[in-house]
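My questions will all concern the structure given below.
Apart from one protein chain that is not included, each protein chain of the complex appears where it belongs.
In this document, chain identifiers A, B, C, D and E correspond to the written order of the chains, with residue numbering beginning at 1 in each.
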C-alpha cells in the first residue's frame, strides 16, 4: 500500500495497492518471459486473498499450490522517496498467515513434482516462527527432487537482526546452486563484505566483489554467486550493474544510468532475469547481461513487477537504451 | 481501506483510506458540534499512526491521552454495497496494539481528570485479550470520577460470539447512564429483543421497542436507553429514526427516507448527536430528534465522519430536508 | 470550484473546476442545440481567463465580444449535497472584473449588431457597483436594436437583499419580452408570490402560478412569463415541471421525477430551452415542454452545462424517459 | 471505453477501459460461480490483446482456445446515462479480427473436446462477414459433440437490421437447447412479440410472455426458453425479473427494484446464472430465481462483469435484499 | 489513448484520451502563437468526432473545412516509456474515415481560398488507399493557389514500408517550399542519409546534415530544408536542436538538454514553430532558434499539443532556460 506518486503517508487519502512480494515478483517476471511458474505461500481465506490470487493469475502465475489458513495477509506501507529523500517501508507482516505457518502446511514432494527450479529469498526465514525450519525443509526436498535451488539473500533489518540472519542463512545457503545478493546482504547474512566499497558514498570496487564471490562460493560450496551492483546517487538516479561468478570466473555486466520510475522489485527482477537466462542456457556473460538489462527495465516501470518480455530485454542488451518511440 | 465508489475488492487497484473507528467517529462529530473531545486508544509508534493522529487533530480531536506501543494499527477493508448488494467488511484487527493492550497501559484517573463524559462501544471488549477488563476498569473509574457514562452496544459478529458478548456486556452496561443500540445489539449482547420486528423484511414495531427499553432500563438500572430504528429497504435507500427512553417514557423521532451516500458511521453519529443534545440540556424529544437528524446527515456524507455542525442539524430538525441549494 | 462527488470542503484536497456562470450556461446550451450565441462579460487578462475562453470556444460559444480589464475572475465554491443535506455555495465574486465594470466598458450598439435576442439574469445587477446601470443600458439598447429581451430573475440572497432587488429589478423587468423565474424569485425580486405554495414542504399550487404570471404580465407589461416548478423532495430526488404564460393562457408541462446527477444549471438550461423553442417558433405548449425536458436532461448530467442536443430533448418530449441503453 | 461516472463523451479527458463482450461476461460470471469456462474468439496479436487476455485470466477464464490474426480488437464507447438520460453506445467493431474471421479459423471439434456446454449470443452473427456461417458451424459441431447449446438473442440495431437478423437467427435458434432474450430480441430476431407489453411505457404482461415462449419453443423445437423482464422506470431505477419456460410451464421469478450502478452486462449475467443453475441441476423455479438474483447483483456492480459468488446469489435468493452491512 | 503516467498497457484500467494527430498538433500550436489555422480531415459522423471537434475549437483551430463520412476515427494506443524503456505505439488506424477517403471528398480550391500556407505530413500518404493521390492533389492545388507548401516527412514504419515511401514521397516533396524531417525520415522516404551520424549511439554529425540538406534541396528543388537533431540519451533525457538550410546556408540552433515530460508532438511543434517564424519574416537563424525553442517547450508539457505562446518561446530563445518560478 503506497500513497500516489511522491506523497508522504501523512498527505495521502488513498493508497495504490499491489499484491506483491519478493517471490511473487520473481514469478510474474518469469511468466512475462514466457516460462511457467507457481507461487507457493500461505494465505488467509478471504476476499483480499482472492484479489491477490486474481493478480497472480492475471500475469500468468500458477496459484494451485498455495495453502490457506491463518488470520492475515502480511502487508506493508511504502512511501516513495525522490532525490535525496529515501523511500520508507513500514512492515505490517507480523502474525501473517505465512509467518505463522507450520512445517505440516507444505507437502514439498507434491509441490516440487514436475518442477525444475526452486527459488526463495531471505525474507522467508526472516518472518520468524517456524519459517526458518520450513525454508530448510523446502531446500532439502528441492535438492532431493533434483531441482536447481536459488536464494536471494534479501536482508531486511526491520524483520530480523544480523545475529539471527547469520545463524540461519548459512544453513540455507549451503543448499543452493545459485546465490544472489548485494554487498549489504552478504555482510548482514554471511558476515562477509567486499573490500573497498562504500555504497552510501557511491564507490563500488569490482575486484572486491570478485573476491567476495569466490570466498562465498568456496565456503558454502555454491557453484554460482551473483551480485547486483547499485550506486545510488539519489532516489531518482541510480547506476545499476551486476556480476555473476561462475566456474571460477567473475563476469561483469555493462552498467546503466537509470532515471528511476520505481525502484521496488529491482532485485527480484534481477533474480528472475538470471533464472531465465540460466534456464535458457545462456553463457555466464550473456546471463548477467540479461539479468541486469531485465532489472534495468523493471526500474523504469511503475510498481513491483517486471513486465518486460524476453524480447524487450534482448533489445536493451543489444545496445538500444535510447528510449526512442517505437511506432 | 475501501475501494473507490462501488468497486469490489477484486476490481480495485487502490483503496481510499480513512483513519476511523467507532469512538473516533464520535469524537470527530462532537468536535464538529463545537464540544471538546479526547480520543483514548493505544497505537504503535510509526508513521501510519502519525497520519492517524494528524487526521484526529485536523477535526479538532484531542490526542494527548493516546498511549503508544505494540505492533499494529488495527484495520479493516470495506467494500461498499449498493441496492441489493450488501457492503462487506473484512477485519484485520487481530494483534492490533489496542487489542493487545494491558490494564496498566491506561491511567484512568489522569485520563478522566477534567472530563465530564465517558463514551465507549461494545467493539472494545470484543477485541479480546484484556480489553474486557480494561473496559470495565474504565467504567468504574469514570463513575468514581463523576463522569456520565454511555455505551453503544455495537455488536460485531466477526469479532466475537453471542455467548462471549452476553457474558461480558451486562457487567459493563450496568455501569452506564445511557445505553445505545439497535434491535440486533440488544439481542446479541443482552439476549433481549423487541417483539414484532423483522429488520430484514423491513418491519419495525414501535411498541416492542418501548417495552424492550423499559426492560433494559429496569434490569440493568440504566436511566436512559436509546435505539436507532433503521429499515434497510436496500443498501441505497434506508428509512432512519430513533427512540429515547428516559424518565419512564419512550420518545420517538421523526423518520427520514435517506438516499444513502455512505452508511458507515451512522450509529456513531447517532451517539454523538445524543451526547451533544444531552450535554446541552435538550429535553428528551429534542434530544432524540437532534440525534436522528445528525445521523441522517452523516449518511449523506462520504466516509465515516459526521462533519455536520450543530446548526446544520438544527436546520434539518426544523423541517427543511428539501436539500435546496444554499446560495 | 467543487470537491469531487459528495465530499465536503473540509474533506477535499482538490476541486473540480468549471468555467461557468448563469449566462454562460445559457450560451453553451443554445450552441449545443445548434444556435449561435455570444457570451458578453468582462474578464481580467490572464491565463485563468484564457482557460475560461477556451471552455466557451470548446462548446461553440462566441467570445469576441468579451472585454478585458480589472483584477479578478469572480468564482465560487460549491459543496454538493445529497438526500437531506443541501448543497452549499460560497461566493468569492466580490471585486471581480465584471462586478467593477463601468458603463463605458460595453458598446451595446456594436455588441447587438446582427444579434436577435438578448438574455440576462438577475445575478448581473446583484453584483453591485454599476452593474444595475449597465444592465439597464443593455436592456434599453437591445430593445432599440429590435432584439427580443429575456430575463431570468435568479435571486441570490448572498449577493443582495430583497430590498435592493425590489428597487432595481422592476425597472429591468419592464423592458423584457420574456420573464423567467420561480416562486422565490418572484417574491424576492418583485414582491409577488403564488398562493398556496410551500416549496420546502413540497406543495405547488398550479392555480396560484397562473394567477401570479397574469399579475406580472399585466403589471410589468411583459407578454410572456415562465416559471420553473421544482418540488425538492431531497437533494437527490426532485420533481420538475414548468409553466409558460403566453397570450393570456397558462401552459403547464408534463412533470419529471428526476434522480439528480447535478442540480446546478437547471434553471439556466430551462431558459436556454425556452429561448430555443421560441426562436424555432414552437407553440406555447411545445415550448414549455421543450424547456422542461431540456432542463430535466441537464439535471442528469455532471456540472453546469446542458450538453443535450435538440434531438435528445425532442426524444424525451416524445415520451421516452425510460433511459434504456441506445445501442 | 467509457467516461468516468456520468460524464458525456465531450466532457471526458479519459476513459475507463474494460475488456468485455457479451460472451466474455458470461465466462467471467461462470468462473466466479466456480465453474470452468473458456472464451473463444479471434484477436489481433498485440499488446492490447495481451491486456485483454490478462483480464480474462485474472477472473479465471481459460484463454487457450483463442485464435490470433487480423488487425483490430473491436471496441465500443459507452456514455453512461442517468435518470431520464439514456446510456449511449458507439460501436467501433467494424473490421475487427473476429468480424473478419473465416470458418477455417476455428477447429470446433478440438475446441469442444471435453466441453459440456456451448453458449453464444446474437452479436456474433450480427458482426457480418462470415460470422453467421461460423456461428452455424459451431452450433452444429456442438450438438454433434453432445454439448448443450444456449443462445442469447441480444439484438443490436447498430450492428444489423431486423431483416438480416430474421434471416439468420432462426437457423441458429433451431439448434439450441436453451434460448434467452427479451421482448425486443424476440420481435427483431424472430418476428414474434408478447401481447400487451409496452416496455417504454413500463407495462409487462406475464401472460403474453408465457404464450410467446410456448410459441417459440414449439416453432423452433427448443425445450427451454427464458426471458428477462425489465421495466426501466429510468436509467437509474429498473424493475427486474425473469421467466423460464420449461417442460411446457412458465416459471416467473420474484421481481427486484434495482437502484442501478451499471446496467451493462445485466443480460449476460442472467445467461450465466441460468447456465450455472441448470448445470447444477436446479429445478426450473430455482433456476430462474438464481438467474434473476444473479443479474440483479450484477446491476449493483461497476462495469460489465458479474463478480458475485454462487453463495452471494443464494443469499439474495433466500430473501435478504436489505443490503445491510456484513461485519 | 494512453495509460496514465508510465503504466504499461497491461497495468492500466483507464486511458487518458487526447484528440491529436500530426497536422492537428501543428494547427493547435499555430493558434497558440496567435495565427489562424484550419484543420482539414475526414471524420465519421458521431459523438466521438464531436468531442474531437470540440477539442480543436477549444484551442482555436478552425473546423469548418472538415468533411464527414466513413466508419471510424483512426486511433492509437501509447505506452509512455521512461529511461531505457522506449514508448510504444500501437496503431488502430486501419479503415479510418480519412484512410478510406477518396479524391472527391476534398474540394481543394474552396479549402485553399483565403489560405496562405498548406502543411501536411508523410503520415497522410502512408495511410494507404487513395491518400497518396489525395495528398498529391492537395499539393498541386495549393501551389496553383499560390500557397506556401510545407511537408514533414514523418516516416512511420508501422504504416508503410521503405519501398512504398520512396515511391510516393519524392513526388510530393518536389512540390514543397519547405521540407522538414530527421535523419531517419530522409533515409526511409528519400533514400538519403547524413554521414557520420548514429542516433542510437547518440552521435550527430553537423557537417553531414548540412550536406544532406544541400543534396535534398538541389535534387527536389526545395528552397528550404529543416532537420530536427535529437540525441536520445534515454526516454527521459534528450538533447534537442535543429538546422535550417536556406539560401544555400545551414543555420544550426542552440541545443537544449531536456528532461522530458512528454516527447510525443515534438516534431509537430518544430514544424509549427518554423512555419510561424517564417510567416513572421524571421531571418533563418532566428527562425530555427524559434522552432527549436518552441519544440523544446512542447517536450516539457503533457500530451501532444504545444500550448506555448510566441512570447513564451521568445523568452526561452532569449536565454532564460533556468525554469525559475514566475511570480
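Operating definition for what follows: a contact is a pair of C-beta atoms (placed from the backbone, for glycine too) under 8 Å apart; a residue touches a chain by one contact, two chains touch by 3 or more.
Since we're looking at a predicted model, the values are computed, not measured.
Residue E:297 is the one among E:90, E:126, E:142 or E:297 that touches the chain not shown. Listed by residue number, the positions of chain B touching the unshown chain are 54-55, 57-60. In the full complex, chain A makes contact with the omitted chain through residues 5-8, 10-11, 76, 81-89, 91, 156-158, 199-202, 232-237, 263-264.
Across the interface with the omitted chain, chain E contributes residues 59, 256-261, 296-297, 299-303, 307-308, 312, 316, 319-327.
Everything below uses one rule, namely that only the chains that are shown with their structure count from here on.
Equivalent interface to C-D within the set A-B, A-D or B-D: B-D (over half of contact pairs identical by residue number). Comparing each chain's Cα centroid with the centroid of every protein Cα atom identifies chain D as the most central. Note: centroid distance chain A to chain E, computed from Cα atoms, is 43 Å.
Counting partners per residue, chain E has 8, 10, 13, 54, 88 as the residues that reach two or more other chains.
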